[in-house]
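Encoded as structure tokens, the structure appears first; notes follow it.
Of the protein chains in this complex, one is absent; all others appear in place.
After this line comes subunit A, so read on.
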């Protein structure tokens, strides 16, 4: 009798545990200040509204490889994943992310504009729900650049006027575009030139002129650290990192917004979820990407909301009380000269140009 009872009791326990687990959601993001902004703007209100418990997992920088492995193992444990647009495209291509219909599965703007129109061009992949616009741009040490601070991206390539080290990302994306821009290629021709082997050589030749003065970074936190230590005079990184260096840590650093490269970050829902979990994930996405929620996130971090209808709602920083609009990459004063990451181009050329870039680096 006894063992049977025990068995029944334990399976009942297991069942109830399973029922509890169904109300949990695992949301994957980047960690740090970014995850905190999502916790405040999306997760906390969602839990308050629905009672769903949200588990944070900071694995976004290896999300593509992990999702592929999970998919092959037939056990996807993530419900919603935050990735950059290029990764979303790759996941969509590999069949690892679910396709989304913006008109039926996303919230319309308060004035009734459909989600597809509200997000506009930013819906770069069928699987991608944009969340923020961020930019990769330069910051410079105000105390190390003399009396004429740099105001042009080509100052990065000018070793005479601004001697000292620069921090650039250890990958071709963005660097090749800036190199061509500063080698006299018109903005609209950059990707046409970069398609050709001659254009790639031209970009590398331009980068060659500053190669000895470059510190190559691979993590977004590197450049702020290098700037704070005075290791570099200027360096590229994500604008939110520079915001926190300048405004929150009060370092003698200023932004060089010229030729900032816009990029997108947003959600995907992994393919292969059970129907119930998929419904849950879609419900979360519907809630978390509406106009008000996207505007709320901007109170905590200086990334621009991806919906046009959210922009007028951006207010003040939740803790510092400063106006956030002037720190947004999308602010008209900052966005006089911008560049939009070309997803199609890099999906095609990434492997080829990366091999050339790495070979050039190793020389």
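Note that in this section contacts are C-beta pairs under 8 Å (C-beta built on N, C-alpha and C of every residue); 3 or more make two chains touch, one makes a residue touch a chain; residues count from 1.
By our rule, contacts and distances are computed from a predicted model.
J.: UniProt names the one chain left off this complex as which of "Polysulfide reductase NrfD", "Ferredoxin", "Spermidine/putrescine transport system permease protein PotB" or "Hsp20/alpha crystallin family protein"?
T.: "Spermidine/putrescine transport system permease protein PotB"
J.: Which residue, A:116, A:161 or A:359, contacts the hidden chain when the whole complex is considered?
T.: With A:116, A:161 or A:359 as choices, the missing chain is touched by A:359.
J.: Thinking of the whole complex, not just what is shown, which of A:229, A:275 or A:319 touches the missing chain?
T.: Of the candidates A:229, A:275 or A:319, A:229 is in touch with the missing chain.
J.: For the chain that got dropped from the picture, name the residues of subunit A it touches.
T.: Given the touch definition above, subunit A has residues 61-62, 64-65, 68, 90, 92-95, 165, 170, 201, 215-216, 218, 229-231, 344, 347-352, 354-356, 358-362 touching the missing chain.
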